[in-house]
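For this depiction, one protein chain was excluded, whereas all remaining protein chains were kept in their positions.
Entry: chain A
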């Protein structure tokens, strides 16, 4: 498939992912630790158990993307 379509555009966006992620290493580590803690703890991992940490990560990520787009 040549030319610009949904797949090429989304692939282009995904290419920026590692760079943007690198700017949010702190939030990512916090979220990762929260989830990793549930694997060793007695409670099973459920939906949104680490929602707060994830929101922080996602906000950081979106801001990084907005800065990149500027």
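Keep in mind that, in the parts below, contacts are C-beta pairs under 8 Å (C-beta built on N, C-alpha and C of every residue); 3 or more make two chains touch, one makes a residue touch a chain; residues count from 1.
We take it that contacts and distances are computed from a predicted model.
Novice: Tell me the UniProt name of the left-out chain, picking from "S-formylglutathione hydrolase", "Dynein regulatory complex protein 8", "KU70 protein, putative" or "Arginine-hydroxylase NDUFAF5, mitochondrial".
Specialist: The chain we cannot see is recorded in UniProt as "Arginine-hydroxylase NDUFAF5, mitochondrial".
Novice: Determine which one of A:3, A:18 or A:41 touches the chain that has been left out.
Specialist: Checking the options A:3, A:18 or A:41, the one contacting the hidden chain is A:18.
Novice: For chain A, which positions touch the chain that isn't shown here?
Specialist: 14, 17-18, 21, 27-29, 31-33, 35-36, 39, 45-50, 54, 57-58, 61
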